[in-house]
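Of the protein chains in this complex, one is absent; all others appear in place.
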Amino acid sequence: MNIAEYKGVFVFAQQVDNKLSGIALELVGKGKDLAKDLNTEVTAVLVGYGVKDLADELAAYGADKVILVDDPELKEYRTEPYAHALASVIEKYKPEIFLVGATAIGRDLGPRVSARIHTGLTADCTQLDIGDFPINPVPGKEQLHNQLLMTRPAFGGNTIATIACPQFRPQMATVRPGVMQKAPKVEGAKAVVEEFNPGFTPDNKYVEILEVVKSVVDTVDIMDAKILVSGGRGVGSPENFKILDDLAEVLGATVSCSRAVVDAGWKPKDLQVGQTGKTVRPNVYFAIGISGAIQHLAGMEESDIIIAINKDDTAPIFDVADYGIVGDLNKVVPALTERLKAELANKN
Amino acid sequence: MDFMLTKQHEMARTLFREFAEKEVKPLAQEVDETEVFPRGTVEKMAKAGFMGIPVPKEYGGQGCDILTYAMCVEELSKVCGTTGVIVSAHTSLCCDPILTYGTEEQKQKYLPDLASGRKIGAFGLTEPGAGTDAQGQQTKAVLDGDEWVLNGSKIFITNGKEADVYVIFAVTGMVEKRGRMSKEITAFIVEKGTPGFTFGTKEKKMGIRGSSTYELIFTDCRIPKENILGQQGKGFGIAMHTLDGGRIGIASQALGLAEGALERTVEYVKERKQFGRAIGQFQNTQFQLADMATKVEAAQLLVYKAAIAKNTQKVYSVEAAKAKLYAAEVAMEVTTKAVQLHGGYGYTREYDVERMMRDAKITEIYEGTSEVQRMVISGALLK
Partner (left out) sequence: MKIVVCIKQVPDTKGGVKFNPDGTLDRGAMLTIMNPDDKAGLEAALRLKDEYGAEVTVITMGLPKAEEVLREAMAMGADKGILVTDRVLGGADTWATSQTLAGAIRNLEYDLIITGRQAIDGDTAQVGPQISEHLGIPVISYAQNIKIDGDSVIVERQFDDRYHVLKAKMPCLITALAELNEPRYMTPGGIFDAYQADITVWGRANLVDVEDSNLGLKGSPTQIAKASDKVRKGAGEKVTLDPAEAVDYIIDKLKVKHVI
């Protein structure tokens, strides 16, 4: 492998039902940053059937070039034709970096492609940088420059590792959705669109799609929720949980509660967090009007970020909260909901 | 002398602990509160093979040793005393006597269903006038043609109304023994649904409240002649020998309760703060915990020794009595101290130690009170 032959940052522009997934634009945004550091371009690889129109949107978010692989075999996602498409693009265009979203599709596709072309793949990255490997010079070992340094959590989030792929190209990573930022949209921006079809001949690796079932979103189990808005006795009444429901709706969060709330009959048992309820570990845990009895803390202290709102500044919940606000939840929570609405509206 | 458990036993403990934590612990409080027999848990235990651990494979059991069975009762009791005694009474008091004294036909007929947990077993010896003094039996069985006719009642029967197969003791006559007339007692297998076999009142108990403790009533209850267990007149020996085994189960239950209470307390004293520091930092707490842990381990060694003795010795009455006596008293002491170290919270039903203390008390009473165990132990010393 002649590493010097490999140039440019490529990203997989995931689309579903001919709509670009959010991760596609996030990867274009991040790819653009990396391309700048490497003094090269970012290329989006658009794979599907009848998806040519999406190229302009990729351009508007910063893609310099779009490689379009358009074929009827690619209408619905299937591992084999998609893997063949990406592997063929890599063989032909030889990018130095290839990013894929760590979505259900990307985490299926990425490993298959990396295995086919024999390179490394770092999963679920939360940070990508261009730098040296080894990071600090090691006697007797050549320090390589302009390497992709891929950072990811491991061991259930207990450790953080930075990975490099010095001897193989492209350097491949899947990137966790929602972590990288999209670039600001530039209306009317155009990218060079290049069509490429490697040919698709079904073989034993092609699976047959018998049915596509779009599932209705069920209520989320509190153990699976990414954000929990959890209320305690301090909420005051079952009716007043409305302010928590509103906050949860804005954040796409799920409402949970403490034992006192279940005992009072305000909420069902399956929403209870704590030793006698469920153990949760969301990305964000809002503890609202929860004093923080030991048995409650045992069920939620592993949450990534704990935000507590309580009027009692001696409440034990503040011992585990990352951010504790001593204040009146009846005022803070509705105001927070309104602000979030505004913030999220601006962002879109 | 080797105090190391084998890898098999270690893995079995992992299994029992995982099952107890996942399937039993979440229900323990509710089972206690509602006094409802945990039928769903028994079905899960049946599927996992817990209802026939020491029963040989040829009879549909797991073919494991008594130590494995004792560890199962121990781990279940760590989180729920009720669940522990369900397995103990079923295995030690029903499967075991059928296995030991049953004919091949009886074993083939009853053990596969019992060992797989499709059916539950119970044991009926105690009567209103015959507790510690088992000779006080009043229930009678009279042979009438090809059937035995049972009349009388049994009380405090664990798994009472939930069981399907019962080992029942009844007086079948009088015999002369060393110049005195005494009752001839015989064991029988009685199936639920036999006409004349009904249930009386359900006991409301201090602890192990989810176990189904009932009075069994026999009114001209006719059972086939072949349902006699062992020989006619050998019932007293069968009862005593069965209880030797049962005591290992109850000792395991007591041990589990003590261990469970100790575990909860260790967690609690690290979290609970008074006077600005965790109460685990006070020497009083530390010394109490040290005593508790030492006694718990001593109890464990006695229980395991008795369990191994049942596999390796013909007679293990003294080992079983010592294990049960000590483990039960340690359970009572450790759970009481656990409540004390929990303070006011420990007295509330919010915390498991309150239930454990109530559950522990029965281990000093059933399947031979602590006083009976002392009689057995001293009797052997002074023989």
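Which chain is which? They are A and B, in the order written, and residues in each are numbered from 1.
Here is the rule we use: a residue touches a chain if its C-beta (ideal position, glycine included) is under 8 Å from a C-beta of that chain, and two chains touch if they have at least 3 such contacts.
None of these values were measured; they are calculated from a predicted model.
Counting contacts over the entire complex, the absent chain touches A, B.
The omitted chain makes contact with just one of the residues A:Asn18, A:Asn146 or A:Gln167: A:Gln167.
Of A:Val9, A:Val69 or A:Ile105, it is A:Ile105 that touches the chain left out of the display. Between the chain not shown and the residues A:Asp37, A:Glu76, A:Glu91 or A:Glu194, the one that touches is A:Glu76. Of the residues in chain A, those that touch the hidden partner chain are 16, 76-80, 83, 103-105, 107-108, 110-112, 114-116, 118-124, 133-135, 149, 153-168, 178-179, 204-215, 217, 227, 251, 283-284, 301, 305-307, 309, 313, 318-328, 331-332, 335-336, 339-340, 343-344, 347. Residues touching the missing chain, restricted to chain B, are 6-8, 11-12, 15, 18-19, 47-50, 53, 57, 61-64, 68, 72 (touch as defined at the top).
Definition applied: only the chains that are shown with their structure count from here on.
Residues 276, 294-295, 297 of chain A touch chain B in their complex. Within the complex, the chain B residues that touch chain A are 26, 29, 268, 271-272, 350.
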